[in-house]
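Removed from the display is one protein chain of the complex; every other protein chain stays in position.
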Amino acid sequence: MAVTTLTGAPVAAPRRARRGAAVPYLLLVPGLLWLVVFFVVPMVSLASQSLQTGDVDNGYTMTWNFATYADALSTYWPQLLRSLIYAGIATLLTLALGYPLAWFIAHRSGRYKNFLLVLVIAPFFTSFLIRTLAWQTILGDSGLLAQIALRTHTDFLLTGFKEGLKAVGLINNDQLLFSPFAVICGLTYNFLPFMVLPLYSNLERLDHRLVEAAGDLYASPVQAFRRVIWPLSLPGVVAGTLLTFIPAAGDYINSVLLGSTRTVMIGQVIDAQFLRVLDYPTAAALSFILMLIIVAFVITYVRRAGTEELV
Amino acid sequence: MAGHASGDLVLSGVSRVYDTFTAVDNIDLVIPQGSFFALLGPSGCGKTTTLRMVAGLEQPTAGTISIGDHDITATKPYQRNVNTVFQNYALFPHLDILDNVAFGLRQRGVKDWKPKAMEALELVELAHVAKKKPTQLSGGMQQRVALARAVVNRPDVLLLDEPLGALDLKLRRQMQIELKRIQQEVGLTFVHVTHDQEEAMTMADTIAVMNAGKLQQVGDPGTLYEKPESTFAANFLGQSNLLRATVKGVSAEIASLDVHGIPMTVPAASLPGGASELWLGIRPEKVRIISEGTEAAGLNTLRGEVTDVSFLGVATQYLIAMPWGRELTVVQQNDGMPRAALGSNVCLGWVPANSFVLDASQDADAGAQLVEDE
């Protein structure tokens, strides 16, 4: 899983270079060539496209037109900012929900551990789109949630919940669906496993004796969490937040299927500019900006968190 | 809190039962304040469970634990003035050495934690690595950090859970002496759990021998070794030769025994009350190989054939086959006397007061295999 990437077993010190120093390069060439041609070169092509002028019919020429960036930013900054905010909220929510779940699976689930892990991963294997569409069924005006509330006479809870959401501006009218709330709910749901798995693999390795030692040295359970468990789980937290935040910031499936015109995220804009408006330079510029923001975020975040386990 | 009079650690009627398994079975124990106390027994005997109950990491299913007149049975580990040196040290990998040692002090809001922690590091001679991380230290150094981290809190009782188990032999010997020095310096009550009888005898003032959740015998190392009260203690602490014996007669001073038809004596006072079938025990180094015709009066003597000679350096160990089939182990100091040859017939003798007697209803091999396993 993606998880192993970031938290995975520390790479064992590679063993002696054997005779035939060419062997590793021969093994690398096909795979790396593929990545260079179809990942690195397209990035260059993207950067170059963003600086060209012209149109689809008459072709493009390189004019080093940086004005595209300024125009793109001034027009689409709300969508860009919204993407980062939604992704940020969803990441915090996945952390808040994923940490207890990962702890539960790692330390309290006994012989159901493997079974629960399978259940966390299993949704991965079902279509992302179909599962996201299911939230329409759940959150809709006469959807599952409303039905359950009605049948169990707990609709006052649902109404209260809606009032709360309205108060913080996550829904605009009485509709749960097609609102910022629905988009964030979908993002949180879709990327939760990406948070749970690295946290789980980190928490599972936690040495229980360290927790006991903290207790022995006068730390209450809350203090033991703050001073021992949390700092030790930071690599898992960092990996999980990155794995959640990055795809969430670029995602637009949730905002299209669960949101409205007022929840448009940057991915949606890039998609539309490329495939419908056919304004390639603007689309490329926005794509490149998103990439730069993500890279800057990853670098500062990893530095701050002080984990070198990544990469 | 440092140095306040705390009192003895008292366990009364303490048991710990897991589902169907009784790990600790109704233990009564008084550990005097300021003593170096060892809980000795094979793995699985319940000694670590006992320790964890004192630490508060485990709840007894019955009985009470108190320090002085303060009942601590129901308190949480972090509320007890008890600290542990964990088996694999359990040093916090994300904190440096100083922060590890200062953890308990800061947790309790001690203001001058820094000088105190440094002082504790000086006690274990590690002040120079205060800023390093635990993984940068050798096993022996980590062990001393773990000790400093516990000692610095001046607990009423300091618990050591197989603290030297992960060290190699030479380092272990060194640390045994070190630990004893530190205990005498700080004057705290040390409770030391170990399966290594030599370690227990070297360090502790008092040893409690445990087996299968029960206390076998409590006493100072000398008494435990010279006068074991069970075959388990006799075999687990050092080696013993156990000979089947029947009481023939008892006078005021001497009891006469029959060992496979050979008459022997033991001091009458050492007889366990009531039993007429006995194990006569004698430690290998107490048995002498004596030249023909020089048997002194009053010695118990046996004859046998040398079946094995092993040179141990400081001593030589012989296996001598008895006429009834069993082999006796005999250890002779290498004091320059000629060694007995393999296959030769020899005469063995010992002073009756150097032997001990046990009730024959016990298994002669109890505790013997366990020593081999470790």
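Structural remarks
Chains here go by letter, A and B, matching the order in which they are written, and residues are numbered from 1 within each.
Definition applied: contacts are C-beta pairs under 8 Å (C-beta built on N, C-alpha and C of every residue); 3 or more make two chains touch, one makes a residue touch a chain.
To be clear about the criterion, contacts and distances are computed from a predicted model.
Chain not shown in the complex: UniProt lists it as "ABC transporter permease", one of "Quinol oxidase subunit 1", "Fe-S cluster assembly ATPase SufC", "ABC transporter permease" or "Serine/threonine-protein kinase RsbT". Though it is not drawn, the left-out chain touches A in the full complex. When you scan A:Phe66, A:Phe128 or A:Trp230 for touch with the missing chain, the hit is A:Phe128.
Only one of A:Thr75, A:Asn114, A:Thr159 or A:Thr300 touches the absent chain when the whole complex is considered: A:Asn114.
Residue A:Ile253 is the one among A:Leu206, A:Leu234, A:Ile253 or A:Ala305 that touches the chain missing from this view.
The chain that is not drawn here is touched, among residues A:Pro180, A:Pro198 or A:Gly267, by A:Gly267.
Within the entire complex, the positions of subunit A that touch the omitted partner chain are 1-2, 4-5, 8-12, 14-18, 21, 23-25, 27-28, 30-32, 34-36, 38-43, 45-46, 48-49, 97-98, 100-101, 103-105, 108-109, 114, 116, 118-138, 140, 142-144, 189, 192-193, 242, 246-247, 249-253, 257, 266-267, 270-271, 274-275, 280, 283-284, 287-288, 290-291, 294-295, 298, 310-311.
Heads up, the rule we're going with is that only the chains that are shown with their structure count from here on.
Subunit A contributes residues 207, 209-210, 212-220, 223, 227-228, 231-232 to its touches with subunit B in the complex. Taken in their complex, subunit B has these residues touching subunit A: 55-57, 76-79, 82-84, 86-88, 90-94, 103-104, 107-108, 149-150, 153.
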